[in-house]
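All protein chains but one are shown in place.
Chain IDs A, B and C follow the sequence of writing; residue 1 opens each chain.
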Amino acid sequence: MGDVTRAIRMGMVGGGVDAFIGSVHRVASRLDESMTLVAGALSSTPERSVASGLSLGLDEDRCYATWQDMLTCEAARPADERMEVVVIVTPNHVHFPVAKAALEAGFHVVCDKPMVCTLDESNALVAAQQASGCVFAVTYNYTGYPMVKQMRGMVRSGEIGPVRKVMVEYLQGWIATPLEQTGQKQAAWRSDPTKAGAGAIGDIGSHAENIMTYVTGLELSSVNADVATLVPGRVLDDDVSALLRFENGATGVLAISQVCPGCRNGLRLRVWGETGGLEWAQESPNALLQTSLDGPDSVHRLGDAGLCAAAGSRLPGGHPEGFIEAFAALYKSIAAAIHAGRDDGDEFDYPDVHAGARGVRFIAGVISDRA
Amino acid sequence: MGDVTRAIRMGMVGGGVDAFIGSVHRVASRLDESMTLVAGALSSTPERSVASGLSLGLDEDRCYATWQDMLTCEAARPADERMEVVVIVTPNHVHFPVAKAALEAGFHVVCDKPMVCTLDESNALVAAQQASGCVFAVTYNYTGYPMVKQMRGMVRSGEIGPVRKVMVEYLQGWIATPLEQTGQKQAAWRSDPTKAGAGAIGDIGSHAENIMTYVTGLELSSVNADVATLVPGRVLDDDVSALLRFENGATGVLAISQVCPGCRNGLRLRVWGETGGLEWAQESPNALLQTSLDGPDSVHRLGDAGLCAAAGSRLPGGHPEGFIEAFAALYKSIAAAIHAGRDDGDEFDYPDVHAGARGVRFIAGVISDRA
Amino acid sequence: MGDVTRAIRMGMVGGGVDAFIGSVHRVASRLDESMTLVAGALSSTPERSVASGLSLGLDEDRCYATWQDMLTCEAARPADERMEVVVIVTPNHVHFPVAKAALEAGFHVVCDKPMVCTLDESNALVAAQQASGCVFAVTYNYTGYPMVKQMRGMVRSGEIGPVRKVMVEYLQGWIATPLEQTGQKQAAWRSDPTKAGAGAIGDIGSHAENIMTYVTGLELSSVNADVATLVPGRVLDDDVSALLRFENGATGVLAISQVCPGCRNGLRLRVWGETGGLEWAQESPNALLQTSLDGPDSVHRLGDAGLCAAAGSRLPGGHPEGFIEAFAALYKSIAAAIHAGRDDGDEFDYPDVHAGARGVRFIAGVISDRA
Partner (left out) sequence: MGDVTRAIRMGMVGGGVDAFIGSVHRVASRLDESMTLVAGALSSTPERSVASGLSLGLDEDRCYATWQDMLTCEAARPADERMEVVVIVTPNHVHFPVAKAALEAGFHVVCDKPMVCTLDESNALVAAQQASGCVFAVTYNYTGYPMVKQMRGMVRSGEIGPVRKVMVEYLQGWIATPLEQTGQKQAAWRSDPTKAGAGAIGDIGSHAENIMTYVTGLELSSVNADVATLVPGRVLDDDVSALLRFENGATGVLAISQVCPGCRNGLRLRVWGETGGLEWAQESPNALLQTSLDGPDSVHRLGDAGLCAAAGSRLPGGHPEGFIEAFAALYKSIAAAIHAGRDDGDEFDYPDVHAGARGVRFIAGVISDRA
């Protein structure tokens, strides 16, 4: 359970005290002692940046007013105490400049999804990463669940035959009302085209694309989308469905929404091949349903004997793992890559810059269908 | 439990001894003693028709060689013993001639789905029904489940607010392999364009369309479909997805397939309005999930106090009802209409000729998207 | 689906128009056309008996004022129209005299559970049945579910190894309040010691005993019970738990209650052997969970390939069967025995007089633990 290797030193951009996802990153990073927070530029205003850093117990001289300061000052520190990785948990439009500058300064990067807002930014970032040789990871955290890894392992090893049909859905209801008009911070920036780039398709659609690709390994050949805004007064999309075709001829359906009242965080992936099917749902993440041509169904559970190595869990069967643990699994993989000094998402099992770029392309493709 | 009213006298076309759905119709009709079988032209060959009728205990002189004989001879019998309704359970292409002739001969009609194979046939049948004044019902049997009626009742009374999004899926796996090439009878005619008219979209897509419309009451404004054939060598579609838009602006997703290994009879409907959502699944038909903006979820169960009148069950809570009972509910409604002498699907709650015609239009619309 | 063999002619004692279980028996008997109602003494008062019979469509001369009349008059009819079996669906205290007289008059008997109220009656009835050679069945209907038969088949064939532990629970809530004081008829007689004999342990405990024994085949060696009455003012038990030991050393727990608010008809059986376990629940009756030493779990579903012959279903997979169908399965087995002229519960798979007697012993044993 992560008690052995030295923790990587991380600096965080965004994620101040009242942010949701920054806190998740910090907890996940320390769950397995993969990383430890040593520096931060935690808010868009210098005063709040420093205050947030102090409240998190950072040394005063590592509570930076701006992310530019952090990159400069940390680069100047001795190698054995210098920040090694920059974790970017800002609204989407800030990802690109920070990530690019961090790579150019020789820092590894962990960047929230979607990686950037435009195809141009995406291309530039891929180039910057390749020039730098640094580790770059996008926190598509749902692939950190052991049973998603098991699902991938089973699909890839042919247990359900060649993939024939994919259904992915990600249904939420948290902006079923015009929450952004109340000043709620999460809703506000996500509904602002200048900060989020895209609406639901960027926020959760990118997760759906990633998990589908992670599990199946299939390339999309066509996307036919219906991009809708169902809550009056909202500018960005909040409900998107798409008919998919994959290069091998498989069909697919993607359905995402953030306006389904009562849906909490309903990410669900179903994949059928010629001889069987697999189903996983994020809200009961420790089980994986397998179906076959003739029955019975099988339910694989976390910790069972016979799961693939990648699906290893921290605990014995029957001890539920959750969202934080999945997030932590990602951090553990990223730390391993940093320790090894190789940016290789396949080898170390994390979403790399190419996964990030693929998501940006997917979002752009869907949005282009908008009426 | 159906112990009171006189049973309607029915004659059956198709449904011989080795047929699946004919037997279901007979059992369903007698569950509540709604109807009783008095005559039959049960097979496409005269010898087997008669043999099937005898084995079902019909009087020898009412085991007819052809459906034409049955219509003629039964019309000549005294009113108090004459067949009152013709139940058509043949392959799809036979529905039209039998139904039209039966109506013209003054018989009520119960017709399996899809009603007919073409828009022209559909229009002609609507006209024939209206000229006759006879009761005409299409056996979209899934609307017979009490909790589907409860779902309809809740949607229609505004319990989830104006409908915003609909997801309907109907996933099977029984022809995940080229079963029709083995001579299996059900698969053979359903895969034959001359007998089935359409593939999965006709066989199960029509159910999906019907239940969605039954529950929401919304009219479709656009359908954007991907009509696929995933099993090599098959002619008709076996996997269809569609993006839907409704006249009120609601979005929808329809996904049907008969080639998902391990799926049995996975009809599932989810509807969200502005303030809540409802979910029902045929394989656990006695529960209805209701979600709301803030939680908790509610699970309504068959027999609970407080359900709407239409959702009444034969048994107290905790006594599961199933497929046969739902089918029987349809027969009970139809018998009530016949007793009343009024063809009114809304009043008596059965799918009438207009529901049948709507399904035919839907299938035709989807198929027109085929590449 | 039961279209072939001649239906057995049955006469019913009890089960008038406002009774619950009589109607269930009639529907179940006709679902597979196993039996047909030809005579009845349907109520404890002659006027209501006759009125009930007429409303059910019985011939006027076979609507009897008393069960004694029915036995006498039917015995005098010609063999080819005479009632063949007496179905007893009265309150418990009437079972014994009717059943005994029916056997002595040479009629087969279908008797509701518990078979009788006392050990003496039970012994006398066993003797009467053996003297008569008639078929005698007790309607422990839950063993009619296909997946219960599958469970039995798997336990008996050693798929989970020698049985080690059994947990059976049957939890209801319908008399969580003193319903019997409101005049509700079902609650009234079941709460009356002179009519019911025992409370919850007789009403549902006998089902729990039967299904446990049916599936495992194990004999009880000891029963240590806590017999409670939780609703003030009630005389009979409404909540009973017991620690069980079986002759092979296996342990067991039985928990039944009729006063758990929100429980509907929660019969659930779990059996573990040395190498695996099985779980079945009446409220989702078409699935059977199998667990093993190492995982994964398996879920067997109605209609799957590979189920044992006894678990055959009327419909393909994914078409839910329910309470009525299970009841009908029992009637089908009983009709087969009557056709064959052999009272053999093992061969024809129905609960016979010995199963009935075992239930009476079980109830008596539990009640004797009452403080």
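Things worth noting here:
As a working rule, a contact is a pair of C-beta atoms (placed from the backbone, for glycine too) under 8 Å apart; a residue touches a chain by one contact, two chains touch by 3 or more.
Quantities reported herein were computed from a predicted structural model and do not represent experimental measurements.
Partner chains of the missing chain, restricted to those shown and counted over the full complex, are A, B, C. Only one residue in the set C:G273, C:G303 or C:G365 touches the chain that does not appear here, and it is C:G273. In the complete assembly, the contact with the undisplayed chain comes from B:H300, out of B:R9, B:K165, B:R234 or B:H300. For the chain missing from the display, the contacting residue among A:Y140, A:W174 or A:Y214 is A:W174, taking the whole complex into account.
Summary of contacts with the chain left out: across C:A188, C:L230 or C:C308, the touching residue is C:L230. The missing chain, though absent from the display, is touched by one residue of C:E180, C:D239, C:D304 or C:D343; that residue is C:D239.
Seen from chain A, the chain kept out of the figure touches residues 1-4, 17, 20, 23-24, 26-27, 30-33, 55-57, 172, 174, 263-266, 282-286, 301, 303, 314-325. Against the chain not shown here, chain C presents residues 160-161, 164-165, 167, 169, 173, 176-177, 224-226, 228, 230, 239, 241-243, 245, 249-251, 253, 255, 257, 259-263, 272-277, 290-293, 295, 297.
Where chain B meets the missing chain, the touching residues are 290, 294-301, 304-306, 317.
Quick note on the criterion: only the chains that are shown with their structure count from here on.
Among the remaining chains, the Cα-based centre furthest from that of chain A is the centre of C. Between the CA-based centres of chain B and chain C the separation comes to 34 Å, rounded to the whole angstrom. Chain A and chain B have CA centres that are 44 Å apart. Chain A and chain C have Cα centroids separated by 55 Å.
Chain C has residues 301, 317 in contact with two or more other chains.
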